[in-house]
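All protein chains but one are shown in place.
Chain lettering (A and B) follows the sequence in which the chains are written, and residue indices restart at 1 in each chain.
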Amino acid sequence: MSILTVMMLICVIGAGMLFFIPTAKTVLVKQISLAISILVALIGIYLVGSLDKTQSGMQFVEIRNWIPTFGINYSVGVDGISAVLILMSVLLVPIVLLATWNESENGRWSVRTFQILVLILEVFMIGVFAATDLFLFYVFFEAMLIPVYFLIAGYGSGERAAAAVKFLLYSLFGGLLMLAAIIGTYVIAGNQIGKTFDIEKLSTLQIDQTTQNLLFLGFFLAFAIKAPLWPFHTWLPDAARSATTGTSVLLVGVLDKVGTYGMIKFCLKLFPEASRYFTPWIIGLALVSIIYGAIVAIGQKDIRGLIAFTSISHFGFITMGIFAMTTQGMSGANLYMFNHAFSTAALFLIAGWMIARRKSANIADFGGLQRVTPVMAWSFFIAGLSSLALPGLASFVSEFLVLVGTFTRYPVAAVIGTIGIILAALYILIPVQRALHGQTLKSNENLSDLDIRERVAIAPVILLIILLGLFPKPILDLINPAAKTVITSNGFSDPVSKVKK
Amino acid sequence: MNPYVPILAIGAIGFGFAVFSVAIAFITGPKRYNRAKADAYECGIEPSPSAAGGGRFPVKYFLTAMLFIVFDIEIVFLYPWAVTFDQLGLFGLVEMILFIATVFVAYTYVWRRGGLEWD
Partner (left out) sequence: MLTTPSFEYLLLSPMLIILAAAVIGVLAEAFLDRNHLPVIQLFISVGAILLALIQIYRIKSSSSTSAAIGSVVIDKATIYLQGTILIIGLLALLLISDQEQFVAQASAIPGSREEQESTSKGSIQTEIYPLLSFALAGMMLFTCASDLITLFVALEVFSLPLYLLAGLSRRRRLLSQEAALKYFLLGAYSSAFFLFGAAFLYGISGSVYLVDISSAVSGGYGNDVFVLIGLIFISVGLLFKISAVPFHAWTPDVYQGAPTSVTAFMAAATKVAAFGAILRIFYVVFSPIANQWRPIISVIAIITMVFGSAVAIAQRDVKRMLAYSSIAHAGFILTAVLALNKSGLSAALFYLTTYGLSTLAAFGIITLIRDATGEVTDLNKWAGLGKKSPLIAGSFAFLLLSFAGIPLTSGFIGKFAIFSAAYETGNIAVVVFGVLSSALAAFFYIRVILLMFVAQSQNDSISIAIPSVKSRIAIGATTAATVILGLFPSLLLNITQSFSIFIK
C-alpha cells in the first residue's frame, strides 16, 4: 500500500472515529481531529523528504483495479509537483484547525460535523493531487465540492447559502464540461490504445487538432473556474466573504490550486498542440486577471474581499507562468502555488482574528492596530509583504521566476505583468497603513493581541514565509525535475538558449 | 398497381358516403323539432339528472357492462376452440379449462364483493 493511500486512510478512519464520539464532547472532537491532521502532516513531510529528487517519474505508486469494465484504476503516485502540493495541503489543515479552534462552534451544525467535513476534505485534497488516473482525479475533483459546500453553507456568515450555491454551481458546471471532455478522451483512447484512464498512456494519444482544441477547452474551462481566472472568478469573492476563515484558507489555499495543477497535469500533458494553440489567449486572460484582480482589490472595503481579489491577481501570475512554457516559468508557477498558499493563509487567518475581535470586516473600522496588538499587526504586515512579493520573502522568488520565464518567450506580457507588482504594493500597503498604522481608533483601544494558541498556529506560517524567501532551494529542488519533464516531454523547449546564440 | 390505391379508394368512398348521407338528410329530411330531438340520444335510457351525485349514471351500469365483457371475451375464445377442438386435443382442453377458470375467478370476485346485488 502506498504511503499516499495510508495518509488518506488515516483521515478516513479519523473521520469515522469522530462519528462515534458524542456531539457534546467538542473539545475531545477537536483534539482528535487536530492530532490526526498533525499525524498526516508529519507523514506528508516524511513523504516529501523521502522523495527521490533525481527521478522525474511517479513515485510511491499504487495501482489497483477499481472499475475494470471501463479500465478505471485506483492509481496514485507523486512527482515533485504533486508532492509539494500535497505537503502544502496537509500542512495547512492542522494550522487551520488550530487557528480556527472556536470557529466551528457558531455554525448551524455541530463541531463534530465540522471536523468530519474537514477531514473528509483532506482525503479528497490528497487524492486529487495524488491521482494518476484521470477518472480517479475527476472523482476527487468533484467530490471535493461537497464538503466545501457544506462548510460554507453550514458554518459561514452573511449570504452563506447563496455563496455556497454559487460556488457549487460554478464548479459543477466546469466539472461537467470536463466530464464531457474526459469521455471524449476516453473514447479516443478506446479506439487507439484500448480503454484506459492512465494519464501517461493517454498522453500518447494521437488526436487531431480540432478535437484536441475542443477537449482542451473542456478541461481548461473547469480549471479556469477553479483557479479562478478572469472572467470565471465571480464566485470566489462571495465564497471568501461568507465562509469561515478556515474554509477560506482551504478554499483559496488548496482547492484553487487544483485548477492550476490541472492545467499543468492535464491540459499541457494531454493536449500539447491545443495548449500551444490557445497559449496567447490564456496569457491574455492571465494578464487581465493580474491587473483586474489587483485594481479591484485596491477598491475593496471588506478585508476578506481584498484578500480574495489579490488571489485572483496571483492566480493570473501562476497561469502565466504555466503557459509561458519555459522551465523557469513552470518552476516559478509551482513554487508560487506553494508560497501563495501560506501567505494567503496567513492573511486570511489574521484577518479572521481581526474581524472576530473588532466584529467588523470593514478595513476603515480598523486603525492603529500596531500599537494595541503588535504581534497580530506584525504578522499581518509580514504576510502582506510576502503577498506583494518583497525580496527576501517567499513570494518574491516565485514571482521573479514566473516573470523571467515569461519574458524569455513573451516579453510584452512579462512587462505588463510587472504592473501587477506595482499595483500589489498599492493593494497591500493601503490597508496596512489604514488598519495597522496611524491613529488608534477609540473603538480599537481594548482589542486583545493574539493568544498562545493563535501564536502557535501562525508562527509556522510566518516562519515558512521567511525561510522560503531566503532558502527556496529545497522546494525548488523538488519541483525542478518535474517541471522540466512537463516542459520537455510535451515537446516544448526553452527559448533561452536561442536568445543567447 | 400500387396496393394502397384500393385502400385509398375505400377511404374515399367511406368519407363520401358519410358526407352524402348527412347532406341528403339535411336537404330532404323533414324538420320537425320537439323535446326528444333536443336530447343527447334519441333512443336508449333517459338521462336522469335526479340520480344520486347530480346526474351521474349509477356505478351498477358499469359493473354490469364489465361483467358482460368478461363473458363476452370468454365466448369469443370458446368459438375458435370449438372449431379446432379435435386438432388441439388434450392440450387445448387443458388450456381452455385454465382460461375458463381464470375468467371464473373474476366472476366470483364480482359476486362475492357484492357486484351483483342490485340494491
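The rule we apply is simple: a contact is a pair of C-beta atoms (placed from the backbone, for glycine too) under 8 Å apart; a residue touches a chain by one contact, two chains touch by 3 or more.
Worth saying up front: this structure is predicted, and the values here are computed from it rather than measured.
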| item | value |
| --- | --- |
| Omitted-chain contact residue, chosen from A:15, A:47 or A:164 | A:164 |
| Touching residue (missing chain; options A:138, A:366 or A:427) | A:138 |
| Residues of subunit B (touch criterion as defined above) contacting the omitted chain | 53, 59, 84, 87-89, 91-92, 102, 105-106, 108-109, 111-113 |
| Contact set of subunit A toward the excluded chain (per top definition) | 65-70, 108-109, 138-140, 142-143, 145-146, 149-150, 153-154, 160-161, 164-165, 168-169, 172-173, 176-177, 179-180, 183-184, 186-187, 190 |
